[in-house]
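Structure first, commentary second.
Omission of a single protein chain aside, the complex is shown with its protein chains in their original locations.
Moving on, here comes chain A:
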């Protein structure tokens, strides 16, 4: 098997435990070298957005959110959005290499279950992305989890890619989502611990829009997890 990122042959390093329990052998989709390029997040972080900092106090951005919308979302991200992650996203999302969806599944799903959510709500993609890319990058990664697709994109909302906008443009963008029209779906949110999942946390704008809508369904709590930030 070759590394999905750099193409080199992956050497399988069996450790004793794996030899004893052959069922445990984890199929690795990227090589050790590529794996080391990714920076796992941990340590002391902002209690809101989850960025690494010296204390758990709300960072300036989160204070602004608190001021603006009246609440702060507790967000956790698995990886720093560094060069390696940028390249990964480019290859996965924009080139559309759907094989890459499994690279971080285990770690991402672990982080999600650590938050002990009752319902998991993915950020949706718009219709034109479905027609060109053909997959939702978030639900691709979280293939083993049951997701509640309570959000939809608003048709005809402007289709500029978030990543092509600067911070000010992102912050001033309009609500891109609406609640699903299916009451059977939306009623699953009420009185539950809801968790929003997305690929990248940048300004928080997307997640706060999603949270604003979900709040109208009276969940017990709302938090979020993203792959990178």
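Keep this in mind: contacts are C-beta pairs under 8 Å (C-beta built on N, C-alpha and C of every residue); 3 or more make two chains touch, one makes a residue touch a chain; residues count from 1.
One rule holds for everything that comes next: contacts and distances are computed from a predicted model.
Chemist: Between "Acetyl-coenzyme A carboxylase carboxyl transferase subunit alpha", "Helicase domain-containing protein", "Transketolase family protein" or "Phosphate ABC transporter ATP-binding protein, PhoT family", choose the name on the UniProt record of the chain that's been left out.
Modeler: This omitted chain is identified in its UniProt record as "Helicase domain-containing protein".
Chemist: Based on the whole complex, identify which of A:40, A:86 or A:99 touches the chain you can't see.
Modeler: Result: among the candidates, A:99 touches the missing chain.
Chemist: Identify the residues of chain A touching the omitted chain, counting contacts across the whole complex.
Modeler: 95-99, 131-132, 134-136, 139-140
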